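All protein chains but one are shown at their positions in the complex.
Which chain is which? They are A, B and C, in the order written, and residues in each are numbered from 1.
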Amino acid sequence: MDASSSVSHAAHDHHDTAHEHHELGFFRKYVFSTDHKVIGLQYLITGLIFLFLGFCLMMLMRWQLAYPGKELPVIGNLIGRMLGPGSMNNGVMTPEFYNSLGAMHGTIMIFLGIVPVAFAAFGNFVVPLQIGAPDMTFPKVNMASYQAFFVGGMIMLISFFVPGGAAKGGWTSYTPLADIADKGPGYDVIFNGQTLWLIGFILLITSSLLGAINFIATIIQLRAKGMTWMRLPFFVWAQFVTAFLLLLAFPPLESAIVMQLMDRVAGTSFFLPTGLVVNGTAVSISGGGSPLLWQHLFWFLGHPEVYVLILPGMGIVAEVIANNTRKPLWGYKSLVLAALVLGFLSFIVWAHHMWLTGMGTAVSAFFQTTTMIISIPSVIILSAFFISLWGGSIRFTVPMLFATAFLPMFGIGGLTGIPLAFNSADLYLHDTYYVIAHFHYIVAPGTIFAVFAGIYYWFPKATGRKMNDFWGKVHFWPSLICMNAIFLPMFLQGMLGMHRRWYDGGEGWTLASEKVWGLSGFHWNLPISIAAWTMGVAQIPFIINFFWSIRHGQKVGINPWEATTLEWTAPSPPPHGNFLTPPVAYRGPYEYSLPGRAKDFTMQTEPVEPNERAPHEPAMSLSH
Amino acid sequence: MNNPPTTEPVDHETEHYAHDVSKHVRGYLIVGGTLLFFTALTVFLSYVNFGTQKANVAVAMVVATIKAGLVAYIFMHLSAEKKLIYRILIFTAIFVFGLFWLIYLAWYDPVVH
Amino acid sequence: MTSLAFINELMGMPGNASAHGYQIDHIIEFCHWFMGALFVGWSAFFIFVLWRFRKSRNPVASHEGVTSGISTHLEFAVVLIEAVLLIGFAIPLWAKRVNAFPDNKDAILVHAIGQQFNWNFHLPGPDGVFGRRDAALVSNSNPIGLDPSDPASKDDLVVMGELHVPVDHNVIIELASKDVIHNFCLPSMRIAQDAIPGLIIPMWFKPIKTGTFEVVCGQLCGLGHYGMKGTLVVDTPDEYQAWLKERIELSGNQSAPPAPGAVPPAGAPKTANPGGG
Partner (left out) sequence: MEIPYTVTARPDTGLWNAKVGIWLFLASEVMLFGGLFSAYIFLRLDAEPGYWPHGLLNVPVGTGNTAILIASSVTVVLAWAALKMRQFTRYKIYMGITILCGVAFLVVKLAYEWPQKFEHFGAYIKPSALEKYEPYLGNKHLLSEGLPPRVEITGHLHNHEALHDASIKDYEVGLDPIYTDPTNPKMDRPHFLYVPPTEKIAHIDKADVDRATMFLPTHNTYFATYFTITGLHGLHVLGGVIVFTYLWLPFGSRLYRQNPEHLANRVEVAGLFWHFVDLVWIFVFPLFYLL
């Protein structure tokens, strides 16, 4: 089929669809939309709100850690009145509430914040555009996926208001603690924190599974003409691998959640061994269950999940770096391969979270080895990003600032994973603030920065306007400084032996009174907390900038960053059906600074000219 | 690589298929019969003593696997499925067996005194 | 080696008090040097590149970029170092932790039973035999459910919160839990192990310094988790014998009195939540 006929055909198509959609009312258009872009934005807004909520929960916790047992001015009493004295008793946080905050901070940040934003929102909005597709393969399923997420999130929120408060067993919900949580006099079978957590979770899993199926099917089936596997932007690859992780790792956790739900509502003993004595009384259960089974099934998801948190971030960073260095990504082929290997290996390393559960030599040697091996693809990906900078002509736009900061921050987080991966070193470090610092370096200044980069980068595509540069910088620098001021000292606290999930922040512990770098371990809490609250202030310019720019940002053309990938050939914002003519890809995704060209970027849709030097395109092919 | 591969849908494939289908119907019935036979066989074998409980479990699982294989291969058309589907399923199989095997291994190798 | 260890000290790691602890410290310090070197190397490269290739200094980008295979060498080096740490240190160290338990005869054997939110220690007493325990017998006066009908239990000692052990002796602690998962963590001894209900998991170490050490509960176990503190006192042999004697005398007329560690920590709720969650 030649180009001209395809153009006219599609123009005709477009006419039809545009006509049809004039009549859509507000609800069909914005609430029950099946358009991948609207769903993407729904995910983005809801996810950001949850991210912010998770952040607020954490700021409350940081008060308790800095000033254990002190009344929280103003807000304390307010929360006490809203959620009952079980939360803030006369403005003072109770241990139950602290544990709730911790568990819900973790749950909300991961499953209601980062996954919806980094995976679902960017995946929905960007992936179909980047592969030149009109929409997702299953638009209705896509809508259902968002709705399941939304309802799941609401259930999690409601759980704060039931008697006893939200789940308090940590985001890991280890059994038997979580199994027996909230039970006691006045136990309501459904309306208690832990049970609602489980029910909400089932919906979140459903949402992720539907999303994952849709993403994979879309990438496989709806790539535009000429969009071969090796011409996919790295972001699409990252989302592809992420979707597989969700698809195959979530169901075992789902089964575990069903079992925990049975334990709580039907009185089974999947995770409860025989002979439990809680509070001096024997528990009436059949017993015979296994607490470790939960941990295995939880971490079977738990570990792949951490790559779910980082891979989309890496994808965003790759796009932004290529665009702002004005040169192709270095080692595209090895990046793709590394992402695939990372995805594969992440299924067989889970027990490195369980070193101290009484694991023998053989099994722990296996899991240590796989964990070591999995750090290699991460090193490859990060090295490729670093090397990509070499020879570039680097523009420090706001997205680029965030993407640049991502690299060393992920580096610190990733490197500190290495001692944890050796079980003998983890013997000392397990469950200390060292672990907290390790993963926050990856998810907070790592993924969250990548998310910010993505928002600043694709904002013009979604709205036709740019976010303000100056306020972007005002957002970036304090955020970067605060992030490090928060998490660097946590390594020191961890090395002192201070443990996580400590309601008193270590005040009652001699080991936390040892001094390191001028302050005692406990007293380090205060500067950390101040930095955390300052970071809250630093988000204000972002929030204002974000909403203000939707209406009042500087108007820009369809390709303001002079980028090469397909999404920049669609109008901004793209109409229903995305492209005016079906796009055709003729070359790789990052043809920046091709020698002998006037412009320093060559779009994927530009045919290869006869006299052009052989394009820099990897020959490897994964399919066909 | 300059000429993009075609992505136009193929239409006449279906006619072709319909012809094939009629030939398969008999096969489906035979497979259904075989499955029923194997069901009876498992029930029978479960009353035969193979020495240990483990041996009985193994025998039953072998029969079940054969049955499952037949369903997947014939009824679910895996015999004539595209490569892509196989790839998805192979990885799934690896991970599900990894889950079984590693949990079993962890159960088998605890620190005991 | 001591000079290398300063990286751990710099990060605040407390002094080691057990025989195997220095090995744990070594692997942590090797990791930190290795990570430090990578971090410093990459950071230097990173900063240089950001400066050297900024737009104003390098207006036209190179399409090719780096062509050398330097990254392959680097990745290979990382693999090598990780392999050495893994095969040379981590795996053998672990094998020694979990397979090479000292002989029961010349080690102190103690059972530790975790509960929300303290540790009960069960010692075999003069006869050296542990009495039978049964969950059904647990009561306020019998926190570990010791079976009084078992003759071996007659002279057993039950102490709460504080455990004494003699210095330079192997100590084996067999961990159990009555309710939820706890973790018996001794930062100064560089040892920790989960206490999982339904399982009995042993751990061992050899204290080489006398003194009083904190036992941290290293696994979220409910609202009192932060205050679940045990005390390990490493005595000289004489002091240890004196303590043991005192304990035996005490158990003669009354069941174990609360030891210091069993007093609820400041701020802990007075009535425990039945769910413990």
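Quick notes on this structure:
FYI, contacts are C-beta pairs under 8 Å (C-beta built on N, C-alpha and C of every residue); 3 or more make two chains touch, one makes a residue touch a chain.
Since the model is a prediction, treat every value here as computed from it, not as a measurement.
Here is the thing to keep in mind: the chain we left out touches A, B in the whole complex.
The omitted chain makes contact with just one of the residues A:268, A:378, A:393 or A:565: A:268. Considering the complete assembly, subunit B touches the hidden chain via residues 5-11, 13-14, 17-18, 21-22, 24-25, 28-29, 31-32, 35-36, 39-40, 42-43, 46-47, 49, 53, 56-57, 60-61, 63-64, 67-68, 71-72, 75-76, 82, 84-85, 88-89, 91-93, 95-96, 99-100, 103-104, 107. Interface with the hidden chain, as seen from subunit A, comprises residues 10, 13-14, 17, 133-135, 137-139, 141, 209, 212-214, 216-217, 220-222, 247-256, 258-259, 262, 266-270, 284-286, 288-290, 293, 296-297, 300, 577-579, 582, 623-624.
Operating definition for what follows: only the chains that are shown with their structure count from here on.
Rounded to a whole number, the gap between the C-alpha centres of subunit A and subunit C is 32 angstrom.
Our note on geometry: subunit B versus subunit C, Cα centroid distance of 47 Å, whole angstroms. In this assembly, the C-alpha centroid of subunit A lies 35 Å from the C-alpha centroid of subunit B.
Among the residues of subunit C, those touching two or more other chains are numbered 98, 199, 201.
For subunit B, the set of residues that touch two or more other chains comprises 110-112.
Residues 98, 101, 172, 174, 199-202 of subunit C are the ones that touch subunit B when the two sit in their complex. Remark: subunit A residues 68-69, 94-96, 99, 164, 168-170, 174, 176-178, 180-185, 187, 193-194, 273-280, 282, 287, 290-292, 325-328, 330-331, 356-361, 364-365, 368-369, 372, 375-376, 379-380, 383-384, 386-396, 404, 407-408, 411-412, 415-416, 418-419, 422-425, 427-432, 491-493, 495-497, 499, 501-504, 508-511, 514, 516-517, 521, 592-595, 600, 616 touch subunit C in the complex. In the complex of the two chains, the subunit B residues touching subunit C come out as 110-113.
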